[in-house]
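Left out: one protein chain. Kept in place: all the others.
All chains are identified by letter, namely A, B and C, in their written order; residue positions are counted from 1 within each chain.
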């Protein structure tokens, strides 16, 4: 009998890229075995996909409720230990909630819910269930992001005095200028995507990343969002001024109309001793800047890195790893938690990250709608 | 008799770096001859410096007023045609004003004046004098900045939809955290440096550059400045939200406490057809981004560049030129204007740029002091 | 019953990095299932490792011969379809030979054998067995390497006129200068590592890569190798002049004493229409150079790439993939061959690549020993 963690999957069938990402990530460290799930609401597609990826089909269920019902009938040592939710956003909340209430551990894609209210409810649910809940802010799994976090926690930058995140994409550009396309893209439809497109989709990554690496809390924000067309309901670009704990200031610049940008997520943290810079499209380079010193470029796998970072690279320096490896690291951390092994809190994002992210989205929209004024981000625990 | 333009210099003696920059720039294209000036208020230093750089000393004057007086006695064909003002900031205004009133052309270092009010007076003076006034926003002389401007003017980016400038330095970091040092640095002394340090010194470059390359006017701003210590009177970091003409949004991020940064001035302009990116520390590379196309990297000296850009590089591609060459290009453009030759309006910044820059500084401080609210930048002509 | 390809593994247990690489690569596209193998000659380690990675232990065999014997007893539809050889180099040849003779398909780590003679025997064996034999020159799986190949095959560079590969590492530097260490490192021991260290280990990658991307054959070489110390038996640095088909010239520069280099493998191909450059440590960037045109930077996942390249990236542009993904692509190609699906010959390296690589090593040493003279690389089919 395998001692791998029994993993169920919700969604992620067909051509889903997020499905590929989670399946590969889960398999990377020999820690998980996919035992079943619901890949698709249409039964033929669901079972067909399971066959296509050569899964045993006995635990492919017709729908989510059946999955919960049937799995609960199984003895606990056979039952799914954790379920990954990769479904459309509006399903995250009800699925996660029911799973938690029934004692399952959960891995949830972002955004965690469609509203901040739901996020807080989920947090309350988790407190009762005492299971494990992880949200996949994938970029936090990169070894050099982890190194950034550890260096800052260890005081290598001194007191932080400026934080700066840029997340620029261009993919909405060809969509937004066509009236029909912008009316029919789900990302721009509040019914499907919530109240925000750009801030919700990528701004939250920036928000989470700044808190992850700096150890600061973002306490209040002032947002200026851009919708470009009056008939467009969702922001597709925005700048957010930040006030963080310890009176640190900063900014998040996001855009999905930065034409020609692919996935340009750049993070810069400056302290009174040194600064650090990281770019997602070149994730294996971390730039350390000090007054009057040569720029230093840190790379994964070197012994000068922290244990948290080293734990996130599999090969010696000079062998580039990428985003699949980053997600694999997050799954690896979750496995440690499931298996009651010691782990570093930087190994995977938790529900608090998810709740704060939802708070950020709503507050950014609120700040904008009130005329670009400061609004507070609630504290959550 | 030389047909070079007769140039006078005010300030820039001793170890002045700005003096070196202007002297080399003026000599680069065989267009100017330095005929005299006042390098230093102390006579021995003044005359000594002239001798050190092997200038004839007959037109080295004991002070500015004497220079004006004596030069006016010379026949017009011997008189200084243009005077470069490289003195401490508070002298820019009175010197420039008197020079203009007496019919001299003027090249003025930035900041043009110490207040917006002075800037407007100078503009009025210039309108009467009908001479030429240039302000040395040096970075606009780089060939790839010029190329950026021309491409945007030619519509190669389509309609602009986001502008973004970052200007990060770290040099104040070692100063700001030492109570004594921050009390004694002239840049942080409102009596010497005006009402702003970071915005005044580098924010204005970002402001001017965005207007220079995009062809847009920045119409209103919302600034969040950082002073770090209550006893520090001058901003040393700040973020400014922008509303430009054509309803374009953007941001200027500036800091002088971005520890370890040297002179990281980055400009990004995104249109609905393409985007452009440029970095001052690698000034010979211009990045053109288009949806679904390979990134293109343009470099100086290639025939694919505009005439304005080509006019700013002296050697074939692959032979890097730098900031002296950039300033040299500005002097070259001014020479064309002096000599009544046709020139491109992108060849040198004018008093309008200077006035707008002063307006930007005052409005940024005002926006911050009022609690980070939108304030308008006046239109100037 | 799973329709995945039944994969056996030889070696790669314990802390083996190559084992991790192959296991993850094999799992990436849902095409393989590891059904058994021999991870270690010591039984406890062998079975212990299988348990650690949660494999069923029924087909973990005590040694290679038993594996062959027992697998042959299984019905063909249960039998291992392909076996990956990840053992120490000297075992590659006997294992591969026996596997081929018994009808198994084989994936073999490089170097394929320890001598050129063995390589040719293996080739002859394969011709009889008519199974599939792949050698894992991992770097050929990168999407931008594949793109390079396709562009050249499509004539986008015109006629090739110079090829250039650099492969620099620094890892032997701390070893080579210590008499004891250099005597005891297996890589520097001809009994364990064959007749060459640097050329054998990384020079072969360069050799194979140049042939892979350019479509040329390297016909003769002139090598200058460096051993640094008289008591060192194995080259640790070398330069190899190349004469290729179509009278193309070029060079391979390799070193393992390039102190501080990690895994700096750079490939440049110049034709009469354009040039291409690629660097392994930044594998998602391919540089296209043309006379008088902006440099173009191609990245994975864009529709401007060839089908072969696109088939090698799983996520949209801007989501970096790495070396595990590269090896995964090779496994994916092999799966197509096993399953009799159509595939591009660029999808995985074959025994011919392996044989040529072994020929290159022996000829490089011969050229050096004869006083840096030209020697021919035999043609193999």
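One rule holds in what follows: contacts are C-beta pairs under 8 Å (C-beta built on N, C-alpha and C of every residue); 3 or more make two chains touch, one makes a residue touch a chain.
Being a predicted model, the structure only gives us computed values, none of them experimental.
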| item | value |
| --- | --- |
| Which residue of B:42, B:124 or B:315 touches the chain not shown here | B:315 |
| Absent-chain contact - pick from C:20, C:257, C:286 or C:364 | C:257 |
| Candidate in contact with the missing chain, chosen from C:63, C:272 or C:378 | C:272 |
| Selected residue (touches chain absent from view) among A:98, A:302 or A:336 | A:302 |
| Interface with the undisplayed chain - residues on chain A | 288, 292-299, 302-304 |
| Residues from chain C at the interface with the omitted partner, ascending | 157, 161-162, 164, 166, 168, 170, 173-174, 177, 222, 224, 226, 228, 237, 239, 241, 249-251, 253, 255, 257-261, 268, 270-275, 288-291, 293, 295, 372, 374 |
| Those residues of chain B which, in the complete complex, touch the missing chain | 2-4, 17, 20-21, 23-24, 27-28, 30, 33, 51-54, 56, 169, 261-264, 280-284, 299, 314-325 |
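One rule holds in what follows: only the chains that are shown with their structure count from here on.
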| item | value |
| --- | --- |
| Most remote chain, CA-based centroid, reference being chain C | B |
| Centre-most chain [mean C-alpha coordinates] | A |
| Chain A-chain B separation of Cα centroids, rounded to whole Å | 43 |
| Whole-Å separation of chain centres (CA-atom averages), chain B against chain C | 55 |
| Multi-chain contact sites of chain C, meaning residues that touch two or more partners | 299 |
